[in-house]
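Mind looking over this structure? Questions follow.
Of the protein chains in this complex, one is absent; all others appear in place.
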Amino acid sequence: MGVHPYIPNSVPAVKAEMLAAVGAADVAEFYADVPESIRLGRPLDMPPPLRSEAALVRHVGGLLAGNTGTGEALSFLGAGCYRHHVPAVVDEVINRSEFLTAYAGEPYEDHGRFQALWEYQSLMGELLEMDVVNVPVYDGYQASATALRMAGRITGARRLLLVTAVAADKLSKIDDYVRPVHDVVVVPVDASTGLVDLAAVRAELAAGDVAAVYAEAPSASGIIDPALTSLAGLAHGAGALFVAGCNPISLGVVAPPAAYGADIACGEIQPLGVHMAYGGLSGGFIATRDEERFVAEFPSRLFGLAPTGVEGEYGFGDVAYDRTSFALREEGKEWVGTAAALNGITAGVYLALMGPQGMREIGETIMANTRYALDRLAAVPGVQAPYAAAPHFADLTLRFTGSRTSAEVNDALLEHGIFGGAVLSGTDALYCVTEVHTKDEIDRLADTLEEIVK
Amino acid sequence: MRFGLVVNPVAGLGGRAGLKGSDGADVQARARALGAVPRAGERAALALAELRSRLGPAVEVRTADGAMGADAVRAAGLVPVVVCLPGDPTTGADTRAAAAALAPQVDLLLFAGGDGTARDVLDAVGDTVPVLGVPTGVKMHSAVFAVHPRAAGEVAALFAAGAGTRPAEVMDLDEDAVREGRVSARLYGHMAVPDVPVRVQQRKMGGSVTSPSSVAGIAAELAGRAGPSGLLVLGPGGTMRAVAAALGADVPVMGVNVLRDGRPVAVDVASAALEKLVRSSPAWLAVTPIGGQGFLLGRGNQQISPDVVRAVGRDRLAVVATEAKLAGLGGRPLLVDTGDEDLDDELRGHVPVLTGHGRVAMYPVH
């Protein structure tokens, strides 16, 4: 082992000097407490290292060559991870090493991250019309699962009604996370329209012990369900809370959950300027009204604004940090750790750039493209858009009625350099368009499908 | 905000001389003969210096003359307001007289001494005024003392800034017994002290987790065990009173109290009545370590007699403590001395100490 650029004290003379300073003959002395019986006693069995940076770049570059990015193809994939344009300023800011390499720190030596995250909370608050927004949790799945457990702690009830289409993987996460204290009741949507079955929701509410009615806008099928405006009244009438998931990039056009009575809003911030990264970058938001009974139940950090000893100076810190002493119905407020702070800063920079006009325009463009895609693709013989009558945002369900399954359609599209939608079943797939798709690209998909499915 | 100060100038003498306490004129004389120097005034001055550095030189301190206070106030760079003139040599009676004179005139009464001094102050002022002990004495079993003199100044300053109060235990040892090698502490009573919680340092940080242990969680756990119809017997102590409060009941901090479904059914109940009660109905018994020694049973809660424990059942005895309190024991075991050696043996070993809802610490009892 020679000197390594990441390990300054690997220089033998320095090592010797430091050993002498602490009166040790060898580093082995520091491991005196590690019993011989559990020592490895051999070198780790690993490939030889790529010690030079050039060799490392060659090796990793060779591996990455096995990938085809969405920029090199024409992608219609969405289903929870969305391709949007990421403004250059966003990348410039979040790649700064002061942000990238900082950790939790204090509001004093890391004031910048506190302000940036408080501003993120504030920008999301405006978008959501809610006064309390958390520092991001891991992802939208976690946000939904945590929001539901918050509702459970507030109401003390056991059952959770999921009334819009929810992605299977998200359902799996929610189910695992709430299992110790809740029963998840999936109320199926109407199979022919894809819409909420309000009669079934009423029946489940009547059965009692409901902590929350949970709906998503858009749903996992991309539908903004007109029934959303009825759910708050139904839930509250049964003593339950209304928890609503939403896609924040839709909120320049679509009403925020607070406007139709949601008590807790939650969702995923990846659409707000965060790269897809194979689904690896995400962040979850949870928002409520500014009431103590809600604030007390947040397991995640909430930064607050406070005066300092200097006139006009902004200070920041954790709001109600010792939240566990608030409630008698103590179940442990879940846990807080390293989550997704930088992605929150990313979303903040994105919203600061977009402003109210940008958010309205991007919402309008995406809804227009979604409607165009629904109409244009449903016009292809052998292709149906079964829920097309409902308002949609970005995601849309296509049904292939010909001999090819949706997976086979994807295989054929791939040969044309097109990534087809996420496979839902043998016949159905979830396609997606955003502001980055042009009319020509949607037409190209339609034309290609026409060849494939006929 | 007016502060009062009483110094017991002979406190701490015995410790310096290895005499385990300073009670009694003869012990004091022996201590002086062994070369001990009174340090109480010095330590009181340290506390006041801290107070001054935080609140400024205009802090008003009312006190007794000479070694019983005024000297220490001056040593801290403050101007004393002398309200009484003690005799000399000072005795417990002087401490009681000065405390009684100061109590109606001040918002917080600081006293410098040990457990014996605390007992004198309690006799004189009861709970009529918040107090805070500046530790100088040998025995520090009472919970009315700050952890060190500077901390006393700090806590006093925080009290001036608006902190509330909480009841704290005054303990005392039988010093003769200690000199004979026996430890025999007892709960003498409670006084109100500033409620300055364990400093939640770096509250801004919190990269890890919020604390899941709480009195409310303990209360929920106990209520769940007792059920709606069972009795919940709560031993004395501030923690138990907070548990009762979390269940919606206001009970005195002294004494043993019995709840059913969150409502008091017996308050400050004596041993015989308690035994009768727990034989009449299924019960859970909850006790918390008293004072700084970690006594679970046999000190300060003698109402919970061996017969009461047996009547409730060993498996329905819940030991309760917050994590902070356990941490404060610094690794020392919990102690039992019920007077019934067989029962003590049954109770010894590692026991689950309830620290929150669904949370216990496995902790040794000796």
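Chains here go by letter, A and B, matching the order in which they are written, and residues are numbered from 1 within each.
Rule of thumb we're sticking to: a contact is a pair of C-beta atoms (placed from the backbone, for glycine too) under 8 Å apart; a residue touches a chain by one contact, two chains touch by 3 or more.
Just so it is clear, contacts and distances are computed from a predicted model.
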> What protein name does the UniProt record of the undisplayed chain give, "glycine dehydrogenase (aminomethyl-transferring)", "Transcriptional regulator PadR-like family protein", "Transport permease protein" or "Monosaccharide ABC transporter substrate-binding protein, CUT2 family"?
Replying inline: "glycine dehydrogenase (aminomethyl-transferring)"
>> Given that one chain is not shown, what are the shown chains it touches?
In response: A, B
>> Tell me which of A:Ala25, A:Leu44 or A:Ala206 is the one touching the absent chain.
In response: A:Leu44
> Which chain B residues touch the hidden chain?
Replying inline: 50, 53, 147-148, 150-151, 153-154, 198-209, 211-213, 323-324, 326-327, 331, 349-352, 355, 358-364
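Methods note: only the chains that are shown with their structure count from here on.
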> Rounded to the nearest whole Å, what is the centre-to-centre distance of chain A and chain B, using the mean of the C-alpha atoms as each centre?
Replying inline: 50
